[in-house]
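Of the protein chains in this complex, all but one are displayed in their positions.
Labels for the chains are A, B and C, by order of writing; each one numbers its residues from 1.
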Amino acid sequence: MTNININTNDLIKGWDRNTIASKIANDLPHSSYVNLGIGMPELVSQYIKEDREIIYHSENGLLGMGPSPNENEIDLDLINAGKKPVTILPGGSFCHHADSFSMIRGGHIDYCVLGAMEISVKGDLANWSTGKGIPAVGGAMDLVAGAKNVFVMTQHLTKEGRPKLVQKCTLPLTGAAVVSRIYSDYAVLNITDDGFKVIELNENITIEYLQSVTDGNIYQ
Amino acid sequence: MTNININTNDLIKGWDRNTIASKIANDLPHSSYVNLGIGMPELVSQYIKEDREIIYHSENGLLGMGPSPNENEIDLDLINAGKKPVTILPGGSFCHHADSFSMIRGGHIDYCVLGAMEISVKGDLANWSTGKGIPAVGGAMDLVAGAKNVFVMTQHLTKEGRPKLVQKCTLPLTGAAVVSRIYSDYAVLNITDDGFKVIELNENITIEYLQSVTDGNIYQ
Amino acid sequence: MQINKIKKDMTEILSDVFDGATIMVGGFGEAGSPIELLHGLIDKGTRDLTIIANNSGNGRVGLGALIGQRQVKKVICSFARSAKGVTFPELYNKGEIELEVVPQGTLAERIRAAGSGIPGFYTATGVGTPLAEGKEEKFFNGKKYILEEALRADFAFVKAETADRYGNLTYNKTARNFNPIMCMAADTSLVQVKNILEPSEINPEHVITPGIFVQSLINIKNPIIETNAIEEGMTYP
Partner (left out) sequence: MQINKIKKDMTEILSDVFDGATIMVGGFGEAGSPIELLHGLIDKGTRDLTIIANNSGNGRVGLGALIGQRQVKKVICSFARSAKGVTFPELYNKGEIELEVVPQGTLAERIRAAGSGIPGFYTATGVGTPLAEGKEEKFFNGKKYILEEALRADFAFVKAETADRYGNLTYNKTARNFNPIMCMAADTSLVQVKNILEPSEINPEHVITPGIFVQSLINIKNPIIETNAIEEGMTYP
């Protein structure tokens, strides 16, 4: 592993999270079934264009998830995987947990979008455990093993200035060779046999800079 | 295998099928979940006493099956495992085939009552194939493997006068060591480590006669 | 743009079905059997099919007709000896169609497994019988089980009672049977449905097959009733 550690004050500013979310939204095709991970990935649903309809799956037994309810519409029996109140859209349905995970594990979810701590050049993902504290995995391992396409939405570097895109993950894996594409604040990259292939580069940075903050081969 | 072959004209007449059915009905406890095989076992439901409520399961996704409908009530979407029109009672429910067989295979059916071609002293059952014609197993193997108690309802001898209770089955098995009790026209018998244990003997026959028409140890 | 899985006619809904395909056919006996879709396949003339179903068809209608047209090379089912079966026994006795017999519950579970990402599971069903021959064995808590593998298909042909444009389905009584799990296990599920409703008209608590498992729908308002068709001596085509 290359020992990259950038002084975070020196970092070039990349896309903000809303811009990243809109890029992902543009890449989700019409009529796809999508599971958005808790946190930053939830932003994606706000940027879906009117030329397409996307159906959201929440692993706690909800297909056809809608936006957050108004204060007076909150039903604590209608929540998402992050345990926050949500709504259900016309054409939605409820199911039990085994059926809900059949959708995931059986390969019926077209895209899942997840956060990451580390992603390796081989597409290994670590996003469930820092190795410290109480271990808690939730549905992350099922999602990466089952979804047809696993997208990662992440900052390119950790808060401490270390690359998240690495030659080899050091943290406990969520899944091996599961990620298909990474959307960071610096670039959109595919996982390929030859390394991280740049699909789109942030307008403020060069490919050389991207390589300097990535621990793993970058190419265009 | 003992070579017993009785001239069917010489046979002592045992209980009729309605009497056998009523004996089985008496042994099904209140609030049990029961699957009655196609054919003779279906008679059992007519002899349940008023001191108990039994719930019938039909493996094609029907729990709480009721009696045959009147001519004008027939719905060809509401049938039993024998593909005959039936009814559903209040408190009944429909489910799909995997859920229906979860009830069977998961050990939730308290009793199933099946016909037999052969039953061995070890409780092996053969009732699905004569070894000739088109092989067709249906749900029989699931029922004998999954139900908590497997009752067999049968004539003691074949139409040709050969014992159905045998030392070892000669026909293809439905299940090995699965039968718990046999209700024949001659006796009610438990499968035990020591052979066929007579629980009740038809009033017209002796234990010696029963042994003479049974290929396997009989005791009281 | 709105999702709309409803196709305009039989030609459109069957357009991707190919020679040599594996097709799951819903229904238990006639209840839930997608007769019109099967007749569509006769019109299309698709051949060398492997059919996964509980039965092997009655009379010369629906699956019975498809088999009679010699479009099926193999049937995987639990019960191929239906009282009204005609075409399958004819071909089977001549050695002109293959048969794989699977216990009904194992058949259902293998189908569900395919839809749920489970490549194999262990079961007590069939242990010690001829249907366990050649199957891997394993002991759990001292009891013997056999390994059964997932059973998938290229297409599922399914009959439902109501649907919306998303493909959410409900069924009628015991016509539910294999249909929901077959929708899960096929790459492409084609559904003939009696009534098409607005999405808001199906209560999300009552959906049996969520639309995620359905690719295409066709509205067949008055499907053939097999029992009546056979009594009337109907044959297809």
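Here, a residue touches a chain if its C-beta (ideal position, glycine included) is under 8 Å from a C-beta of that chain, and two chains touch if they have at least 3 such contacts.
Being a predicted model, the structure only gives us computed values, none of them experimental.
Peer 1: Can you list the shown chains that the absent chain is in touch with?
Peer 2: Hidden chain, whole complex, touched shown chains: A, B, C.
Peer 1: Taking the entire complex into account, which one of A:Lys13, A:His30, A:Lys49 or A:His96 touches the absent chain?
Peer 2: A:His96
Peer 1: Check the options A:Asp51, A:Asp77 or A:Asp193 and report the residue that touches the missing chain.
Peer 2: Looking across A:Asp51, A:Asp77 or A:Asp193, the contact with the absent chain belongs to A:Asp77.
Peer 1: Please pick, from A:Gly14, A:Gly37 or A:Gly139, the residue that touches the omitted chain in the full complex.
Peer 2: Looking across A:Gly14, A:Gly37 or A:Gly139, the contact with the absent chain belongs to A:Gly139.
Peer 1: From the list B:His57, B:Lys83 or B:Arg181, pick the residue that touches the absent chain.
Peer 2: B:His57
Peer 1: Considering the whole complex, not just the chains shown, which residues of chain A touch the missing one?
Peer 2: 58-62, 75-80, 83, 88, 94-98, 100-101, 104-105, 124, 129, 133-142, 145-146, 172-177
Peer 1: Residues on chain C that touch the omitted chain in the whole complex?
Peer 2: 109, 113, 116-124, 138, 140-141, 143, 145, 149, 170-171, 173, 204-206, 208
Peer 1: Spell out, residue by residue, where the missing chain touches chain B.
Peer 2: Within chain B, the residues touching the omitted chain are 30-31, 33, 50-53, 55, 57, 63-64, 88, 90-95, 98-99, 101-109, 145-146.
The criterion applied here is as follows: only the chains that are shown with their structure count from here on.
Peer 1: Just curious, how far off is chain C from chain B if you go by their C-alpha centres, in Å?
Peer 2: Computed from C-alpha means, the inter-chain centre distance equals 29 Å.
Peer 1: Counting only residues that touch at least 2 other chains, which ones in chain A make the list?
Peer 2: Where chain A is concerned, no single residue meets two or more other chains.
Peer 1: Please output the residue numbers of chain C that touch at least 2 other chains, ranges allowed.
Peer 2: Answer for chain C, listing residues that touch two or more other chains: 112.
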